[in-house]
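Of the protein chains in this complex, one is absent; all others appear in place.
When the chains are written out, they are named A, B, C, D, E and F in that same order, and each has its own residue count from 1.
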Amino acid sequence: MMEVFVPVITMGILGLLFSLGLVFAFRKLRVYEDPKIEEVSEMLPQANCGACGYAGCRAFAEAVVKGETTPESCPVSDAEGVKQIAETLGVTAAEVVKKLARLHCRGTHEAAKDRGTYLGISTCDASHLVGGNKQCSYGCLHFGDCVRACPFDALYMSEEGLPVVIEDKCTACGKCVEACPRNLFELHPISQGIIVFCRSLDRGPVSRKVCKNACIACGICARACPEAIIIENNLAIITDYKKIDPEKIPEIEKCPTDSIGRLKKEDEG
Amino acid sequence: MSTKTIGQEFIKGLWDENPVFRQLLGLCPTLAVTGAVINGLAMGLATTFVLIFSSLVVSSIKKLIPSQVRIASYIIIIATFVTVADRFLAAFFPPISKNLGPYVPLIVVNCIILGRQEAFSSKNTVWRSLIDALGMSAGFVLAMLVLSAIREILGAGTFLGYQVMGAWFEPWIIMILPPGAFITLGILLALALHIEHRTKSRK
Amino acid sequence: MTNNAFILQSSPHFKDKDSVPKIMYAVIASLVPAVAASLYFFRFRALVLLVSCVATCLVTEALFLWLRRKPLHSLFDGSAVITGLLLAMTLPPSLSVELAIIGAVMAIAIGKQVFGGLGYNIFNPALVGRAFLQTAFPVAMTTWIPPATLKIQTATFATPLGNLRFEDAIARGTLTPLKDLFTGNVGGCLGETSSFALILGGLYLLSRRVIDWRIPLGILLSLTAFTGAFWLANPEKYASPLFHILAGGLLIGAFFMATDMVTSPITPLGTWIYALGIGIVIGLIRLFGGFAEGVMYSILFMNAFVPLLNRYTRPRILGEGRKA
Amino acid sequence: MKLSVRMVVVLTSIGLLSGSFLATVGHLTKERIALNKQREIEEAIIQVIPGTVSTQKLYEERDLSVYGGKDEQGTVIGFAIHASGIGFQDRITLMLGTNTSLERTNRLAILDQKETPGLGAKITDAESFLQYWENRDCSGAISLRKPAARSAEELLPSEINTITGATISSEAVLGIVNSSLEHTRRLLKEGKLSSEAQDVN
Amino acid sequence: MRDKGLVVDTKEDLAQVEVQCFTDACHKCSAQSLCIGQNQSKGLIMVRNPLRASPGDEVEVEIPDTKYSRYLILLFGSLLVASLAGLGLGSLLSPLLPLSSSATSLIGLISALIIAGVFLSRYFRAKNKATLYPVIIEIIKKGGRHG
Amino acid sequence: MELVAIFISAILINNFVLYYFLGICPFLGVSKKIDSAFSMGLAVTFVMTITAVVSWVINHWILIPHELDYLKIVSFILVIASLVQLVEMFIRKISPPLYQALGIYLPLITTNCAIMGLALLAALRDYGFVEAVIFGFGSGLGFTLAIIIMAGIREQLDLAEVPEPLKGAVIALIVAGILALAFNGFIGMIK
Partner (left out) sequence: MSTKTFPHGIHPPEFKDLTADKGIESLSPPEKVMIPLLQHFGKPAKPLVQKGDEVLLGQKIGEGQTLFSASVHSSVSGKVISVDNYDHPGGTPVPTVSITNDGQDNPFSEKKETKDPFSFSPEEIRQKVREAGVVGMGGAAFPTAVKLSPPKDKPIEILIINGCECEPLLTSDYRLMLEAPEDILKGAELARIATGAKRIIVGIEDNKKKAHEIFREKIQSFDFDGEVALLKTKYPQGAEKNLIYALLRRQVPTGGLPFDVGVVVQNVGTAKAIWEAVSEGKPLYERVISVSGQGINEPKNILVRIGTPFKNAVEFCGGLKEDVDILVMGGPMMGIVQWSLDVPVVKGTSGILAWAAPRPGLEYPCIRCGRCVDNCPMTLVPTQLARYVKFDDMSAAEKWGVQDCVECGCCQYVCPSKIPLVHWMRVGKNRIIALKQKKSA
């Protein structure tokens, strides 16, 4: 009898002690949270990129559940995902305005001349520190810091030597904007018509010398559409994208260096 | 919970979620007992036994266990089956039991088993849990076999004790010793990652 | 005067003439006496091992460079040649070529390339290769033949240290004379026998400032202190420090292997600790361990501490800790 | 509150259930395991004391047990010393058979070792090691011949041959044997090895 | 280490914050499912709240992880030393007591641990709030729920 | 000195990680930063020492006298789990912030086979009380040594161009292999 009794009792006591300990621990450790947060969180892309302005997908989920923000504020979610979240929470989703990163330079290897033989570290920020490897002091340095910074593999370096945005993959997270030492990226709504593809503040003759595709501040575009385009510091600047009259676009696109206009096929991924 | 078919449930353990190569779980026994195929096999089977029975028990009583004590309950259940396996080996296969030393009892802390209970059996039906356990075990046994085969063949020139390499072959003793275990597993893992990478990029 | 001709770079624009290949080839040059000695003492065996190790190292290195899509010029930086040479120099002359080749592959593959190649390895590649061989083929790696100059025909032969450690040489009065240790007329690994040749090479490296003087000095000091203490206490049982310095792989280790810059600390204090540590571990293994020789293990063991040493012995920055 | 109670109850009952299950399993396997152990020992004793028909445990402490091997008549024809100690890397357990006066060895058997395969593990190998242990004079300490003698004939009666390349393992076995022999001799002198003391079985 | 997080709850001068790194790390950890402290797998931590952040705020938290390691080393180091000392003392005292040496060592161990525990809890009581809690160093974005 | 031999051999020769392959999970998992490796090491050492004591007591005072050795596995694992729980509660009591920092690797200790392996090995080898304690302490130190070395190396390898497929666990395993080779040098030092 003892042979069975002792082990059973031993195990029973061990189990009892153990469970008492757990009960004790459990009662000190409880936290409450809204189960919806978990649900929403699972619907998010889990990229944790921070593009929504929150600390990560969970934080965003929490904010959505609490009504502090709307489901479509996550730029990475596709329309489907947004709808799903909105349904879960019983709200209607607003229309998503998809934005894309756009490069404001057309200084390809061919167009923009090299300053000399660059022997430094092969990153844009390093090159920028010594004045850059390009004669143009404002344009793309071609080392692709932006490409490396993109968490979504939405950028690649083209043969011509400029970063290209793959529109399907770009989530407008803004990492490339941060990464570029020359601030050549900007986020634009996908429908954006006209963009200035140059950042050079050099005087016309100088910029013409250093880059074939430079804005030479000739003013054709500004004259075509003075309410939206001005020339400042030797560069065309679009002051208000909304005021560009679509009718005038052909006029604007007469730019002798093509440094303002609509996106061309070769700029797209 | 799971939307996989039964077949997928089983197959995933072999590769996609292979406990050793993909999840890096249960590396201790994998490294320790794979010096000879027979030991690796025995260990794999003992683990299989424990995994299957614990999964069956856990999935059938999952509703009864409050989640706060689930880990503790799993541990007791697992330990029970480990003891059974250990006693069984000691009673009927004393030489193997001696070779495996403390590693059979150590199945109790093998993360694969506890992990499967927590991640799968506690949420799925008995039937699915059984398939999952079978798949995982198969994956584990497979890993043990591959590793122990490499180590035994290179390290002793034998497979399951039978001479497979010619007399010319000078056994690489290092392979049966700890350094060989680490290095072989490392290389196998690298291969696994490489294959995974390849198949992924092809998709 | 074309604009595009100028160089663009960050300062400084003056650079010293020394380069990695120059350093590596200096080491190779300094190994010439020892290689010559090994050829003299072990004749054809030495040649075969040296050639096969160097060739295998180069081939393996090339293979990995190709796999990793790295420029092939790194193949000629000389480091793989050193690895091959030093591996061969630490092999027993009777070792078969197949085993030597396995060792050389392992040295480059798991000793160097898996870490990212030149400059990134934690452990001394040649010694990783040798340790692999020693553990994989312990018998072959501890079977010695006498040098050709001795003109004796025996199947087995003890190294001076093996003789000391396992055959009670002092008690039996058969301890190898220091003179033979100095010239190299003893059994042992290819390159470790001739202390004279090694010292010659070592002095050359020191004078060219290729190696850090702290390392050989620290090793010699701590080994002398360690073995000296035991020797003074009981000269009947323990050999003199000089014997320990001249015997076995100590000199090749202290001058050529512990000094491998990649696997030794970069800070001065760290270097001292590393060197003293190697000496003590060698002493421990030689006097109390299971092996007659401990140079390889102690260098590998201390290699493992190098990252920790670097981290915890960062020199004080000029002005650090002063109040602003 | 209800949850806490449930936690305790569930865990305790799992414990109780597992306890009873294990008690059963333990009970069922106990004899067999004990038998296995005993058989292993017995086989070793028979191996190291040829002619043994039955065995008896004469003395036991940690790392050293002494068994008596008996012939048909029940007289002790030799001692089997079961001892262990540290080898090259891990423990070595061995069984040494001697005559009843502890002056000659019969045979040596290695029961458990984790020496390097192909090297230290040769201590389990009759040809390279165990053969030298037959019929050695062990009235004093046994010693090791190093470097190894070419044949058994060259050895002194109290000498055994080293395994080339595995001196440490050879020395370790020798050390275990010598110290356990000495210990046993002391026991014998103190009369603690009387065969009536206790019976195995 | 610094990390961004979201304030979930506040209590006196402490706040409960969900931080990213813990969740990230936990998602990758193979022992994740075994985490006994449920808080951990959600990345919930208690932090000092000198800036008076309120729930919903997004904050930056400074987590003194090297400091933790130092104190953990101290904690376990002293427990270790105490237990070894207790064991040693206990076994030394065994001839004086009518107990086996293992029993006295055990008693020594337990008493040493209790003593060490008392000292440590005194020591840490002073340290806890002052230096050990992570602290909110910046409120990045005010949440919606104030007042 | 038997005790010294047990101690040294537990640290250098029969190192838990490098020879017995016990505690590989934390060895690979918590060896990315030296600081946390060190505190993990000490935590394990402490728990190991105490486990050695407690498991010896359980084994010799309860299991062996009642011939319950088939309860060894269950009772050891439960004892270890409770012990970790106890440590956890103690830390929680004296320092909630430390508890919250440690929380991440406490579970790793519970399910760590090094602790269980220690209890089992001590029982298997029939160690006496003091021996068991020394064994536990030494094994803990051995674990700590191995994990700190590993952490140092991995911090350095974070700054190396390790080929992509070899990063992480793979290179860690290979380093462990070479470490095991290097530690081989101490074999035979204890006789």
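We adopt the following convention: a contact is a pair of C-beta atoms (placed from the backbone, for glycine too) under 8 Å apart; a residue touches a chain by one contact, two chains touch by 3 or more.
Please read these numbers as outputs of a predicted model, since none were measured by experiment.
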Selected from A:135, A:171 or A:259 as touching the chain missing from the view: A:135
Which of A:69, A:84 or A:123 touches the chain that is not shown? A:123
Could you tell which one of C:117, C:248 or C:290 touches the chain left off the display? C:117
Positions on chain C contacted by the hidden chain, ascending: 1, 3, 5-16, 18-20, 22-23, 73-74, 77, 79, 116-120, 212, 261-268, 271, 310, 314-324
Contacts of chain A with the missing chain: which residues? 115-117, 119-121, 123, 125-126, 129-132, 135, 137, 201-203, 233-234
Chain not shown, touching residues in chain F: 158-159, 161
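Just so we're on the same page, only the chains that are shown with their structure count from here on.
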More C-beta pairs touching across which pair, B-C or B-F? B-F
Distance in whole angstrom between the CA centres of chain A and chain D is 73
When the C-alpha atoms of chain A and chain C are each averaged to a single point, how far apart are the two points in Å? 52
Gap in Å, rounded to a whole number, between the CA centres of chain F and chain A: 46
In chain E, which residues are in touch with two or more of the other chains? 30-31, 34, 36-37, 39
Do you know which chain B residues sit against two or more other chains? 24, 68-69, 72, 76, 79-80, 83, 87, 111, 114, 173, 177, 179-180, 183
Residue numbers of chain D touching chain B in their complex, please. 3, 6-7, 10-11, 14-15, 18, 21-22, 25-26, 29, 32-33, 36-37, 40, 112, 116-119
So in the complex, the part of chain B that touches chain D is made up of which residues? 64-66, 68-69, 72-73, 76-77, 79-80, 83-84, 87-88, 90-92, 94, 98, 155-156, 171, 173, 176-177
Which residues of chain F touch chain D in the complex? 5, 9, 13-14, 19, 67-68, 70-71, 74, 125-126, 128, 187-188, 190-191
